[in-house]
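Below is a structure I'd like to ask you about.
Each chain you see keeps its place in the complex, though not every chain is here.
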Amino acid sequence: MKISQNHIQDTNKSGLQSHKENFDFLANNLSKKGANVEAIVSKLKDFQVAIPSWALGAGGTRFGRFSFYGEPSSLEQKIQDIGLIHSLTQTAGAVSLHIPWDIPQDYAAVKELANGLNIKFDAVNSNTFQDQKDAKETYKYGSLSNTSEAVRQQAIQHNLDVINIGNQLGSKSLTVWLADGSCFPGQNNFQTALQNTENSLKEIYKGLPADWSMLIEYKPYEPNFYSTVIQDWGTSFMLANACGEKAYSLVDLGHHLPNSNIEQIVSVLMLKGKLGGFHFNDSKYGDDDLTVGSIKPYALFLIFNELVYGMQNNPQNPDLAWMIDASHNVKDPLEDLIQSLEAIQEAYAKALLVDQAELKAAQLNNDVVKCQEILQDAYRTDVRPLLAEARRLAGGALSPINAYRALGVRDTLIEERGKHTVATGL
Amino acid sequence: MKISQNHIQDTNKSGLQSHKENFDFLANNLSKKGANVEAIVSKLKDFQVAIPSWALGAGGTRFGRFSFYGEPSSLEQKIQDIGLIHSLTQTAGAVSLHIPWDIPQDYAAVKELANGLNIKFDAVNSNTFQDQKDAKETYKYGSLSNTSEAVRQQAIQHNLDVINIGNQLGSKSLTVWLADGSCFPGQNNFQTALQNTENSLKEIYKGLPADWSMLIEYKPYEPNFYSTVIQDWGTSFMLANACGEKAYSLVDLGHHLPNSNIEQIVSVLMLKGKLGGFHFNDSKYGDDDLTVGSIKPYALFLIFNELVYGMQNNPQNPDLAWMIDASHNVKDPLEDLIQSLEAIQEAYAKALLVDQAELKAAQLNNDVVKCQEILQDAYRTDVRPLLAEARRLAGGALSPINAYRALGVRDTLIEERGKHTVATGL
């Protein structure tokens, strides 16, 4: 299935007049306060977030998975799904491949398909947290950190293979999420594990093409429940520094201990020029992988406030690889992704509304009440007309969710693919 | 200092035209969606939150307290301070006394003062977590739960005294926050402590006037750091049931373990007809007592969504005693309270916008995406014009913070009271 511009324009028609009124009213109000509405809308239009290839099917937990209908059963169908979302939202113009789940069979065909849907190939992801069928070595006790050189070599080689695959598609970065760690005190030696990891990462780093970057993810726990080798930003940062200037930290919103101040971590990494990637999701308890913005939208805004600040003030930091990393256990995965994309754009738009000069002045004045008023004024603004305008200008839907339903996308996919297909992945 | 209606109208003048435009535009949009805007504004206007008598001065931590200027040094000045906030916000029409910090000297005068400022006397609060000068018994090892009958009797009598004080002022409820617990494993016997507490509460309950209620607060830790006798809603609920129908649980937002689902607790207590009081604040780590809505405004909205649902669907539950229970460590206490009141009204207004019928239909349909859209649609609405309209109709300020500053309230208070006054309390 492919959604044509005509279809989108048709679904937009009925809401166009009221959108225009809302947008004009808001734009007028914001302009009076000094905001450059046109520039903000333009930034929203340019902002693109990658969809991971594993996120197009229903997710699950260790207690099982409830099936969903019409899931994509091939990489091509996954890219088509992203194409559907992108046509409606105009903000999902990239795919992030997970290897070995989604190794292309025909590179040229896959690239052509993605190209036709305006989808770029963003960071590629390796997998050394599961054993693959017929693998010689097992990752049960670790991969890049394993005490066995043979296991480490297999894991290193896998990462090099992933780089090679990504390179053929136009990707420019490798994301390494390392699940390595231990389930019980004493199981591994923290120092040995860290040193092995550093050495393994350096081997992979050597294989990076000149214009690539390596993104090192961190996470405090799960799937290991006592220790994780790269447990926090400090460890990731240390390893990125050890590898070299093309190595960066990657922040995943769900990968923190309770009550962490994530926005401060983001800010510090950007100051140091070491924030390379960002994974969006939301959570209440652990790495719950819920829809972005569904639980703590204000925290998301505060994080975006730091991201915007860094993008404006930290030239030492590279462009970021943005990706949604959520699991869709009880929703249509495509609708879930649309809701995530909307929440991301909303937080971005509100952060762009913060008057940074005024904020700085209030901070220098220790006017804490004013500082809070400035952030809350931006946050309390209903920015949905700005998002709709950005989509409209780019040819997307005024309301992607409504359009998705009006166009009967899921029913068409079920018709095309059958009910009981299952996407590869977790 | 007292703020006259004229002064408020003056400060409103310049913003009135733009307020009217914003309100009309929003009201029109909401009406089209089916909302009864007039009814919502009316509810906002009626909603009153008590200010505790200890919250008018600067707060601190165990590491010390930084002073603030022009603090009230008597109960009368505290009530005047609340009068100032109430005149601007029209939503702080009550005071909640803390005994023994604020025992009236002249009841008639205090009542007349409050009456003149449209301030009611809400729940009275006892204090058995500190030793008072010349007290016969010490609460170091507990009060209502103490193994010593003499200590328990002193604590019971204090609560009866507090009821007596409140009764003379027109209060209708007693809030019991019991800090009792232990700092080390083994220090007390959980069962004995609970039974003593139950018996002591029953004694106090016997002294309740017929039209009074007793509100039993719970808290997991602090100032005791191993166990707390009334550690959670389950314990509070059990004790309230044991005491009788005039005993209720009281929820304080900061009194929960990390990641608690507070809105569910609120909902269950209202279903059982046992939610009697509610303390507002916000927090990131523990009982941080920050400005309401400053950290997790979406959680506050979700809680209000349950409160509104309960107020509409649970006739078995009584009217609630609302109070702000925050500490003002780095802000002008009065400005801090104004920000809290604004955040409360905002969450309430958004909750009132939720289309309950539509939500119920989506829930019955297991349309999880739609359920989320309904809540987020309400939450994303910029309801500030509704709040301003409610205040305007009640004679308050369009923007209380701006008016407070424009009227130079703090400077006047410093002039009247001197710089280095210190409010009683923590």
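Letters A and B mark the chains in the order given here, with residues in each chain numbered from 1 onward.
Basically, contacts are C-beta pairs under 8 Å (C-beta built on N, C-alpha and C of every residue); 3 or more make two chains touch, one makes a residue touch a chain.
Everything numeric here is computed off the predicted structure, so don't read it as measured data.
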Total copy count of the complex, if 2 are in place? 4
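Basically, only the chains that are shown with their structure count from here on.
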Turning subunit A onto subunit B with a C-alpha fit: angle in degrees, nearest 5? 180
Provide the C-alpha centroid distance between subunit A and subunit B, rounded to the nearest whole angstrom. 39
Considering only the defined contacts, which subunit A positions touch subunit B in the complex? 22, 25, 29, 258-259, 261, 284-285, 291, 293-299, 330-332, 335-336, 339, 346, 368-369, 372-373, 376, 379-382, 384, 401
